[in-house]
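Note that this complex is displayed minus one protein chain, with the remaining chains in position.
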Amino acid sequence: MKKKVEVFTVTKNRRINQEYLILHVASETSLPEILPGQFVEIKVENGPNTFLRRPISIHEVDNDKNEILLLIQEVGEGTRLMAELKPGDKLDMIYPLGNQFSIPNKGNVLLVGGGVGVAPLLMLGRFLKANGATPHFLLGARSENILMDLTDYKKIGDVGVTTEDGSLGVKGFVTDHPLMKEGLANMDLVCTCGPDPMMRAVAAAAKSANIKCEVSLENMMACGFGACLCCVVDTKEGNKCTCTEGPVFDINELKGW
Amino acid sequence: MKKKVEVFTVTKNRRINQEYLILHVASETSLPEILPGQFVEIKVENGPNTFLRRPISIHEVDNDKNEILLLIQEVGEGTRLMAELKPGDKLDMIYPLGNQFSIPNKGNVLLVGGGVGVAPLLMLGRFLKANGATPHFLLGARSENILMDLTDYKKIGDVGVTTEDGSLGVKGFVTDHPLMKEGLANMDLVCTCGPDPMMRAVAAAAKSANIKCEVSLENMMACGFGACLCCVVDTKEGNKCTCTEGPVFDINELKGW
Amino acid sequence: MVNLAVDINGYSLKNPVMTASGTFGFGEEYEDFINIDDLGGIVVKGTTLHHREGNAYPRMAETPAGMLNAVGLQNKGVDYFINNIYPRIKHYNTGIFVNVSGSAIEDYVETAEKLNDLENIPGIELNISCPNVKEGGMSFGVHCPSAVAVTEAVRKVYKKHLMVKLSPNVTDVTEIAKGVEGAGADSVSLINTLLGMAINAEKRRPELSTITGGLSGPCIKPVALRMVWQVYNAVKVPIIGMGGIMNATDAIEFMLAGATAIQVGTANFIDPTITVKIVDGIKDYMNRHSITDVNNLIGGMIVD
Partner (left out) sequence: MVNLAVDINGYSLKNPVMTASGTFGFGEEYEDFINIDDLGGIVVKGTTLHHREGNAYPRMAETPAGMLNAVGLQNKGVDYFINNIYPRIKHYNTGIFVNVSGSAIEDYVETAEKLNDLENIPGIELNISCPNVKEGGMSFGVHCPSAVAVTEAVRKVYKKHLMVKLSPNVTDVTEIAKGVEGAGADSVSLINTLLGMAINAEKRRPELSTITGGLSGPCIKPVALRMVWQVYNAVKVPIIGMGGIMNATDAIEFMLAGATAIQVGTANFIDPTITVKIVDGIKDYMNRHSITDVNNLIGGMIVD
């Protein structure tokens, strides 16, 4: 998979809720192979304070339309400017970057996403199902009104939901959900992406249940392709780059998890 | 005239030619008194390379609509971003800044503008005429296709034109026009704004014909309101600020003119 | 209600927000935009013993997230200040500091002496970034002995608050900070501009008449914050921090790094109302973080 710098064209900007939106960006040529867990680095134009590119997971890929879908949460200037993009606008991206989640061909896989961390899980679910495994989604959010549209997830697997305010699904954190309690024993693999404390809680639960667990880290990145060594995570084999040797790591590789 | 920082709303963006456009920006309240020769300092949002404000002359004022008109030439990032503004967009301006041209109540006044330097002259012509003097415009451009729309000027006074390629009017520079040759003797005042070499040529001609001449300088400015002392011009009384004691100067005040 | 007042070695500022010399004129230039009395203090334009015309035009260039200037201390001299400007601004209900510059120690001393008697001037800020004409033109502020010498000499004659403004163009800012503290400075302010340069590639010429000039604005903020933090760990006198402060968050960062008060410079050119917005922003931050006394921010950076 050769990495490229390419200027995409925005074809759609769909608002999901107050904080989230899905951006569709199209290439003029057919896309290279893209795997679940990989990400892009976006150059934010016209941002006085966005000197560096911004890493964003690949949410989905539409090979028929040569489109990449990005799930974006507005948190600062860069993501706000992305949220303002309109069809026809250009988007300069480096892609595809990073490694991928494991895709077993059988067994139960629990996909735990918190907040915008759900981004890579939809595509992962699709790949798992196509390969013969059974994906189960568990999505956590602060409240129903900032939860994802669940339609696409439900087409792929069963969907558990937790909200901190109890407005939908189980009240509490993802680790309060039955899927992470009684359900966990049935799983062969747990894949998680979301805020650090959430991933650590999920990892701890998986570890004590002796289930393989993969986490997708969101370390600060300056380049995204292995050149700067800024994005390192402490592993049992020393520092590794989150951008090239991750973002997905088996928790057994990581120190302190 | 108290200076203000105010966020205006763009009401119209009229393209004049390839390089020039006229921006109409409206205030929500009635405008303070604004005099010909004064300027605004514009904060260019979203410009990674436009840290400082940009000084732009006040082209015209529409007191009925509380609108200020700006004639803008695209030369770099700041003016290009101004050119992209659409009705409804906001524009943060400090105004009104600077001094003004003299406005005698009789006699012939030659208004010589080169390129975007014509900006303050339309309004000046209107004031002169209203006050009893007779304005004569002399406008120079590289070529017809980057010359201003002359309709509004012709309503106020006679209009001489020079183009460097001879595509309209007299071929050559403004100093090649009869108004600056035989015509000059009939003038009581020459007011000029434009590129430095042009203003110097006009000033030299006026000086040798012993006619009072006012020039509007476009020195580099960091603030626009007298705080930084960056915009100075060497005068017979020492350094003066172009932004507060100018931009309009009688050439007799200036050293080396 | 939160407390915004800070004390700089015996002199109280109603809030930590001051303005930086050379960017705020004599305050008057900003009267149309804000109420000067809302500020903790102002530092007026660099003042020298005699009238100075400053450098030739062009004196400024825009740079990435900043600007270069080469004003060169244009001012009408201290007597003009005392006789013509002071009477016009002395009514401001804020701490008015005079930035004193010179090219020889005697100039600094004589200028400072003259300012002793101005009732509403609680202190001076010694700008030691000026070229030392007697010693080859290197600025007083970049070598410890000359920085100490000028501070000591002024300290002998000047009775009120003596703030010494440090140059960032040095190998070790703490050495000089400690030196001027020992020489009697009541506080140190930092940073002055970084020495920089800009070239117009098309014209193949420097952008400034003086070739090099002083870099200011957000681009220098990381260097300024680092120096404030280093000096905070080296001296006991209060620090007045500056360099690229554009908003309340920046101001708070300087206080967390160790500044007791801050000065706003270049940002005034872009938004002449920014200083009062920064005062309000500090209040908001304190309310959000349940901090009742702004003094608790000083040096409050948590280091594990």
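Going in written order, the chains are labelled A, B and C, and every chain counts its residues from 1.
Criterion: a residue touches a chain if its C-beta (ideal position, glycine included) is under 8 Å from a C-beta of that chain, and two chains touch if they have at least 3 such contacts.
Model, not experiment: these values are computed from the prediction.
**Q** Based on the whole assembly, the unshown chain contacts which displayed chains?
**A** Among the chains that are shown, those touched by the missing chain are A, C.
**Q** Which of C:H143, C:H161 or C:K178 sits in contact with the chain that's absent?
**A** C:H143
**Q** Per the definition of touch given earlier, which of A:I56, A:L70 or A:I94 contacts the omitted chain?
**A** Considering all chains, including the one not shown, the answer is A:I94.
**Q** Applying the definition given at the start, please give the residues of chain C touching the unseen chain.
**A** 63-66, 68, 138, 142-143, 169-172, 194-199, 201, 203-206, 211-212, 215, 217-223, 225-226, 229, 244, 249, 252-253, 256-257, 285, 300-303
**Q** For chain A, which residues lie in contact with the unshown chain of the complex?
**A** Per the touch rule, chain A residues meeting the hidden chain are 2-5, 43, 48-53, 94, 219-234, 238-239.
To be clear about the criterion, only the chains that are shown with their structure count from here on.
**Q** Is the way these chains touch best called a line, a ring, a star, complete, or other?
**A** Topology of the interface graph: linear, an open chain of contacts.
**Q** Using mean Cα positions as chain centres, tell me which chain lies farthest from chain A.
**A** B
**Q** Using mean Cα positions, find the chain sitting nearest the overall protein centre.
**A** C
**Q** Suppose each chain is reduced to the average of its Cα coordinates; what separation in Å results between chain A and chain B?
**A** Chain A and chain B have C-alpha centres separated by 55 Å.
**Q** Could you tell me the distance, in whole angstrom, between the mean C-alpha positions of chain B and chain C?
**A** Result: the chain centres lie 36 Å from each other.
**Q** Can you list every residue of chain C that touches 2 or more other chains, as numbers and ranges?
**A** Touching at least two other chains: 65.
**Q** By the touch rule stated above, which residues of chain B touch at least two different other chains?
**A** Within chain B, the residues that touch at least two other chains are 48, 51.
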